[in-house]
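Chains shown are a subset, placed as in the full complex.
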Amino acid sequence: MRDSEDTPPRLVKPRSAFARMFDRRLPAWLLAPTGVLLVGLFLFPLLWSLGLSFYRYSVLRARDPKLIWGGNYGSLLGDPDIWTRFGTTGAFVLGAVGLQFVLGFGLALLLHQEFRGRKVVLSLLLAPMMMAPVAVGAFFKFIYDPTFGVLGFFTQTLFGFEVSWLERPFPAMVAVILADTWMWSPFVMLLVLSGLLAVPKHLMEMAQIDRAGRWLTFRNVVLPQIKPLLMLAVLLRTMEAFKLFDTIWVMTQGGPGTATETLSVALYRLGFQYFKTGKASALAYLMLIVVIVLSNSYLRLAMRDVSAAHEEAS
Amino acid sequence: MAEVHLRDVAKAFGPTQALDGVELRVEDGEFFCLLGPSGVGKTTLLRTIAGVERPDRGEVWIGGRDVTHLPPAERDVAMVFETYALYPHLTVWENLAYPLRERRVGPIDIKRRVERTAELLGITHTLGRPPQTLSGGEMQRVAVGRAIVREAQVYLFDEPLSHLDAQLREHMRAELKRLHREMGSTLIYATPDQLEAMTMPDRVAVLRAGSVAQCDPPLEVYLRPKRLFVARYVGEPPMNFLDADLDASGKVKTAAFACRTKARDMVAGACLVGVRPEDLTVAPTGRPTPPDAVSFAAEVYAVEMCGDYDLVTLTVGADHMTAIASDHSTRFATGQTVNVSFASERLYVIDPVTERVA
Amino acid sequence: SAQDGVTLLMTGPDWGPVSLMTEISKDFTAYAEETLGYPVEIQVDPAPWGSYYERLAAALAAGTPTYDLFVSDSQWVGDFADSGHILQLNEHADADPELQAILDSIHPVLRGAYSAYPGGTENWWGFPQEADVQGFIVRADLFGHEGERAAFEAEYGHALPLTADDWNSVEWKQAQDYAEFFTRSQGEMLAGDELADDFYGLSLAYSKTYDYGTMAWLQLLYNWGGAIWDWDTRRVDGILNSPEAVASLEYHIDLLKYQPPGAANYDLDAVNNAVAQGLVAMACNWIAVAPPLFDPAVSKVADKLMVVVPPGHDGKRVYNLGGQPFVVGSKTQHVKEVLAYIKWWFQPEQQLRFARGGGLPATTTLIGSDEFKALSPWTRAFADAVPLQQDVWKHPAFFELLTAQQEEFHKAVTGSQTAKEALDNAARRQETILEDWGEYD
């Protein structure tokens, strides 16, 4: 509206430098180099270590690195043990992430209810993920200990027998998965909970009036809202599970036999026991490729969903 | 049996008293309208009936059951929200089918009902699309469709036609009335639109600041408003009000005219009289006025042409009055002196203290 | 059953002496079959030195995997013995004269260091696996270069040492001159060639990892007349931070100026690497890690090196003891086989093979033999140093003591505090630790 009595507009207080910085439209030729530099700084160490994987090289031995191109990759991919490690890792990732997904979800649904002491329980549930993985590994190792362990005591008392958790391949894998699940289900819970809080109230009201059952409401109203965060949680957990080292190392050192020898354990051995730096780099890159392929599929799904969900109102 | 009964329902949002002791009894199968200006509490009232809003005080009864503390799902109501919210992740088809899904309606029936509803609302072309690609009016029709696609004891409509054009609205009004007749359910309809409130319902409740000012059949509300607020609010253009004096015999006297009324049980003294623009007949001076009509002279202040009628603003003493001249054969010019007349029974007398209309 | 064969699980640090032992021990299988009637295989599961203790201790604490025998750094024996993780051997030695003979054959200094705990007693807990001492690895080609020799003498007024005997009387004062003399910049001449890179006089380990930095310095501490604690009262304050000790640490830190950049974080590998790359004229390192330097595949200067004893100070010559015993896990089910293995290992043939392969033996006769002294470029220095060795703590709290020592030491090395402050702090912290262990009760 025309404000006829207005004095001519004037600058009342000098605007902060910060405001002006954001205000001014940075020309592309100024923004682009900054971006390129920033991205470059992040990519450089990546490419450099990629370079390393084409060399036969050991940090321990003074021999000059020797360029062997795909040699490290070839010998890795030709090694049946590596394929076994991939299998073991896959089993671990599937088991751990699957369980974390289910339990994290369940906990989130539980804690989305109102009840007394909810906040305390929430804080406590977040505690495991705040603990050092090494410590968690140590705790669980102790819990599983057949002689002193608490679990053995329970199964002994309840069922009259003890499971030698860490001494048989299958139980050992389960044990490692359980430890990781204990630690990280609350993470999934946290993200799902954030998603649940973001479900628009009016949609829930609509669903209530529609007399939509829990399942329908869940699938059509709740799930689409939390899906992006859920995908993110699964993505992050998959990535982390793929590279989990500390807990496994402390609990089983990859044993019994090679039952819990995942790729990251193999990587550790290559790089820090055998000091085959080049080959270790190559394995690291093989793992990276797998994770990137996995996460890209996730990411594409998640992002598509996010953008779809929020174009809601035009 | 699905009469809706509100007993002393109150709801406050912080300092705002959105509902303030609402008493309302909507009969089973009635087409009921809530009329009132913006912010008066219509939406809050409907939401309270639906159960998505809990009243601070009072009870809500539906079909003889106290549902005050029941969740919406157990009240068997269908509702069109004012914001015409739709499930963003479902297509229009799915949005319409949704309320049927959990009712064990077979897929063939679902298909038939959805398609019939869509056709009725003229949104068949949008069925496969997500809601966010619809135009405002299309969205609103889908929201209406979501309510009428299913059977419910009580239907709640919150301004369901606001984004539609006149013809579509007309059509929808007719359809809603037909549906209501066929289903025999109770239907409560909130609107700020007088035309809707006057043409559709069996009864209309005029709300004022969170409580019911008058609750009667529409014509009754129009012809016999009980409160100054209702008299002033209902009618478009609004009623003209003039200061007057009432004597003990029921005779009122304004600056322009005097006339005999039926307001005999009112305290004599200063009062307000009202007369509707459409009850005023404006004629060039000299034309004969009907017998037993009150008539007086006035000067034309402004004339506004509104298509099928002219809105004439008149200077009457120190006041302005509006009148509707629907006789196209006569045109008035500003400054012209005219003769104004009305039937004395069309005069309302209002007690300025109690604001009651005699 | 035993008849199908037994596997002895062993662990040790991942380095030359252990892989050598692994290699040699393959022959034990056949020997066992002969003497015991069934094959016994030795399986070794090595771990890097830097994290060896943590891994070993974690395994012992958890009880899995069960090691039948393992290499323990000499300092750890006390802790493991007190915690019951290793088997005391007196009973077996008493019952088996052959074992007793083996114990007797070990050089007394080394037996005291590797087998006896507490020190000075006759409680036997293990047998030497790899004896070790710090040595000086020097570039014989540079020290023998005529031009350099002349230039040095002209500048410093004394000659560069040439033979092992010369080195036996070198003191740090002189060694510092050598270091200074050989520290050159890129572009200067060295032994007739123009330097493509900077060249340095000396390399020592200063790393914070494990005991690397401390061990290199202890050499100086002892020679300067200091001690790590009072061996009787176990008091540290006033001993560890005595004026001599402070002087030795100051001197030690001062030596950094002759060393490559990053030397403050050099660990054993880095020191070796500096030598192998031809970056330094002298280096001090455990002789046990020296053998690869003489391998042309690893070292650019394989044919130009000699190993000598480290310098002394003010007429004093003490060398810092290293080396590890191997000990028997207390949970082993195969004591018989383990003992058989020990007896086999200490057969002179095996010991000689070990020495030939680059290992450092502990038996008095072998060390004293001329054959041994001439065996490899480093054996002479080793043999000369063995009798002059000084041990460190073998206390159960050694890792805490060590960490306190290392942290304060490394702060001084990297310039966040003075040598005096470092030793004062270390002494204070170590006394607190020892007090906590009830040493002063």
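For reference, chains read A, B and C in written order, and residue numbers begin at 1 within each chain.
Just so we're on the same page, a residue touches a chain if its C-beta (ideal position, glycine included) is under 8 Å from a C-beta of that chain, and two chains touch if they have at least 3 such contacts.
It should be emphasised that the depicted structure is a prediction, and the values quoted were computed from it without experimental measurement.
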Checklist entry - With only one chain per type on show, what's the overall stoichiometry? => result A x2, B x2, C x1
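The criterion applied here is as follows: only the chains that are shown with their structure count from here on.
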Next on the checklist: On a C-alpha centroid basis, what's the spacing between subunit B and subunit C, in Å?
Outcome noted: 99
Next on the checklist: Measuring centre to centre with CA averages, how many angstrom lie between subunit A and subunit C?
Outcome noted: 43
Checklist outcome for this item: Distance in whole angstrom between the CA centres of subunit A and subunit B is 57
Checklist entry - What parts of subunit B, by residue number, touch at least two of the other chains? => result none
Item to check | Interfacial residue positions of subunit A with respect to subunit C in the complex | outcome: 59-63, 141, 145, 147, 166-167, 250, 253, 255, 272-273, 275
Checklist outcome for this item: Within the complex, subunit A is touched by subunit B residues 50-52, 71-73, 76-79, 81, 83, 85, 87-90, 94, 98-99, 101-103, 131-133, 146
Checklist outcome for this item: Within their complex, subunit C touches subunit A through residues 14, 46-48, 51, 55, 58-59, 62-65, 269, 272-273, 276-277, 292, 297-300
